[in-house]
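Comments concern the structure below.
All protein chains of the complex are present and in place, except for one that has been dropped.
Up next is subunit A:
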């Protein structure tokens, strides 16, 4: 039985290039109308500045009862818009969705918590907002408190809660909903590792009890562990659906084609200056397991070629690797050597089992006489390292900037003999 069937749903947004939507005011609306009334040319130019943007385009699918659907896609692929439509927060522009069953959607942890109210009051408020009735909340009250571990702070306003407690309480309430269909957006991005584990366990219980689950996450390990089927969204379209393993592989291979290579053929138009010009940058991964994406095990080589325009220049290269959030993971340099005019090639080996999963950015500098930077290419390359785990039944984000395999061992040194 289909519990959700979507037929050709689309969602259009109008992007206003003219001015930010925030500052929209009646005056603007009036003056626009006047401009349009009195001047034809203006109307045309205004028209161009408004752009249609289809956050979702012609998406159709059906979901059966008991399906656990993982939804993957890049930022801006339309995942969140889809969840908003399914949870009735916004209307689709065209198309329609039929849903059979009570839906609980968790797009944010602790939706509607009021900071001034106590934990106890917020359980009732949030529960009601998520669609539980009072008797249901009363029945699961103790279980919620226990799950969140906030017994001592029940009568404290939640504004005094630590962010961890806040999130735990929010998730605990949502986890005790008993809807037929549950929609969850990226809630595992918050909370500590232990709590994430608890959440995933709870979600597995939900799905094993025959309820339907829709789960959006960037955490592919969690999706693989929880979901039997997956949807892959790109640019507002549902481009693939099927078994989770298959979808995750497709998704990862698309992601990794990002900017692994950049090159310029013509010396004169290549980036650089009158001392050096860049010919190419590339990352050459040695894929493991016949995959076509980089994961934490993959060794890779970073190669760069540039034209030196000055004879007898003493040059060296300096490479910075940044995490996506801007922290420098490392900086390495080559030795300084004299070069003649012509093409110079450099290569850096990054071993496998070294970087943690995440997105990385490489910047490259050409340095003259070990002191003056003659050319700096920021964000020359970007790449993603995907997670990979073996024999670990824990799906939280692996902490740390790097994830080296060090010699770390454990052995039994004494046996206690029981008699």
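Quick note on the criterion: contacts are C-beta pairs under 8 Å (C-beta built on N, C-alpha and C of every residue); 3 or more make two chains touch, one makes a residue touch a chain; residues count from 1.
Operating definition for what follows: contacts and distances are computed from a predicted model.
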Options "Amphi-Trp domain-containing protein", "Anti-sigma regulatory factor (Ser/Thr protein kinase)", "Transport permease protein" or "Two-component system OmpR family response regulator": UniProt name of the undisplayed chain: "Transport permease protein"
Which residue of A:58, A:121 or A:178 touches the chain not shown here: A:121
Residue among A:133, A:390 or A:414 that touches the chain left out of view: A:133
Residues of subunit A (touch criterion as defined above) contacting the omitted chain: 13, 21, 24-27, 29, 84-103, 105, 107-108, 111-112, 114, 116-117, 121, 124-125, 128-131, 133-134, 157, 180
